[in-house]
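Note that one protein chain is taken out, while the other chains of the complex remain in position.
A and B label the chains in the order they appear, each numbered from 1.
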Amino acid sequence: MPLSVDERWDLIDRISKQTVEFGAYKHTLKDAIAELTVKPLTGLPVAIAVIYGFWSFFCDFAGTLFTDGFMVKLFDEHWLPWLQSVFPGGLGNPFYALMVDAGHIENGVLVASDNCFEAFGVLTSGLFVVFGVVLWAILAFYLMFALLEDIGYLPRLAVLVDTVLHKIGLHGYAIVPTFLALGCNIPGVTATRTLETRKQRFLMITLLSVFVPCGAQIGIMQDLVPEMMGWIFLTLAIGYLGFGFILNKIVPGKSPEIIMDVPPYRMPVMKNIVSKLWIRTSKFLLVAVPFVLLGCVIVGIMYLPQVGAMDWLATVLGPFLMSWFGVPGETVSPLIAGFLRKDLAVGMLGGLMEQGIMTTFQVFTSVVLLCIYFPCLATFALMIKEEKWKEFIGSIASLVVMVLVYGGLIHVVGIMLGVA
Amino acid sequence: MNEGEEKLGQIYFAILGAVALAFGAAELIASASEGFTWGILDSSGGADPMFLPWRAIIILSVGFFYLSSVKNFAEIHQLAKAVMASIMIWIVAGMAIWSRIAGSIPGEETWFNSLEGFLASYAPPYCPEMFLLPFSLVIVYYVLKEKETEK
Partner (left out) sequence: MKILLMGHPNVGKSVFFNRLTGTKVFESNYPGTTVDFTKGWMRLEGEDVELIDVPGAFSLEWKDQAEEVAVKMLEENRDSVVVCVLDASKVERGLYLALEIIERGYPVVVALNMWDVTKDKNIGIDVEKLERILGVPVVATTAISGEGFKELVSKIKETAPVKIEKIIKNAGGGESAAVSG
């Protein structure tokens, strides 16, 4: 039964009398601030300030306070010399080399290492990477992440980025898995489950595993090459956006909008933050520790003069690495280690740097290569689990193409700038 | 807030905004060159020069936020801009303080710093945001005033 116009207005009048109240609500300061954080003109500077705070906290907490302040002293001045003095075998012994110190050749003589980046042993480099550097980076990262999440800033950052990213065919929501992956790629890949279509998941997983370095890796990079971090992030961001744009165009399927819950701002609850921090950090350690130690063993075995696999690979792959990417053959060992753990691999690069066999640009290229060339074993395993076979092969294929193209491109840019 | 308080707030934050803009410009120039230290004002970016340009952008925005909040200051949206600007200063200055705390605890060669070393870590020069910090706290008074009227 349709109503007449008058009947309808009469009904509306009755409804609004019961539900609408003028002068009842006043815009609060919180509402006004919430508005400021999502409007691009004011929201962008705020986002820069927040990310600035995030990053400063990360560097000072993990780098200055724990790693440089205490852990380097503990491992290099106490743990390493102590192990070198009490561990059976001694320099040159294969088991000693695996566990404590492989040493390195200086003027034709095998000499002992004086820091845990160079020693390459399971009990030295392995433990140092996990407990000396990475643990603190992960703690700092997840602490800040949980804080932003609980305050309610994260979805707003996504909405803000959304307006910008739409122009190149990506959704702002992509920032959540990306951000999470900056802690560890594993929860990042897992978070792609919230994406709507297979195409979106495929894009996100591929981009994450290639262009997003994890907290462990960032922690080590920040420790080794702090002055390059800006350039490294810039290079990765360009790759992420550029290849994201291309993949979005060539991969078939739909890419619908992802609709997020945007809660009001609220005070974070200490208990929530602590429990999230605990869950994420302990999960991380469970994955990281076995892989780092295993990585140390495998790389260590390949390095043993009795096996000689690493030297052989360096000779075989060296010319290719040198001509295509412009990095020396020695980087083959960190690249191999990178299959297992990126943090360990960057740490090994640190060992090479201390031997002074690379130019600054080569260090830069190899650090970037380590970021992009292959996901770590744990992420790799998760990709097999999360993706269908066809997608997985697609991911790996795009990964290989992206690494070759982008790595080569960096080399070319380096040549053009005259620094390579 | 009453009219007198509004007037005072307008003048105060106009000046603070202008100072922030000046600091921002100085930091921008500093980031284009090597950075500089001028008396107790430190615009060298400390250990990490890559922070400098970002800090310049933030502090310039703070200046713009304060200045644009001045007109019709008592209005909630306008006040919110000044609040946001203050929060941004707190983030940057807070991190500068945190950086000093983190650097002050461990010693050079020893596990922990000596008392003199610990105290020396907090000596000037300070970055511009640290100078803005105490002045930005005035906004707390206005937020409390606003909360009163909200009730």
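General remarks:
As a convention for this text, a residue touches a chain if its C-beta (ideal position, glycine included) is under 8 Å from a C-beta of that chain, and two chains touch if they have at least 3 such contacts.
Computed from a prediction, not measured in an experiment: that's the story for all the values here.
Every shown chain touched by the omitted chain in the complete complex is listed here: A. Among A:T19, A:N107, A:S282 or A:Q306, only A:T19 touches the chain left out of the display. Contact with the chain not shown here comes from a single listed residue; of A:R156, A:R201, A:R341 or A:H411, that residue is A:R156.
Although one chain is not drawn, its touching partners on chain A can still be listed: residues 1-3, 5, 8-9, 11-16, 18-28, 31, 34-35, 38-39, 155-156, 159, 162, 166, 171, 196-197, 254-262, 264.
The working rule: only the chains that are shown with their structure count from here on.
With centres defined as mean CA coordinates, chain B is found 30 Å away from chain A. Per the touch definition, chain B reaches chain A in the complex via residues 47-51, 54-55, 57-58, 61-62, 65, 76-77, 79-81, 83-84, 87-88, 91-92, 94-96, 98-99, 102-103, 105-106, 111, 143, 146-147, 150. Contact residues of chain A toward chain B in the complex are 26-29, 31-33, 35-37, 42, 45-46, 48-50, 52-53, 56-57, 59-61, 64-65, 68-70, 73, 226-227, 229-230.
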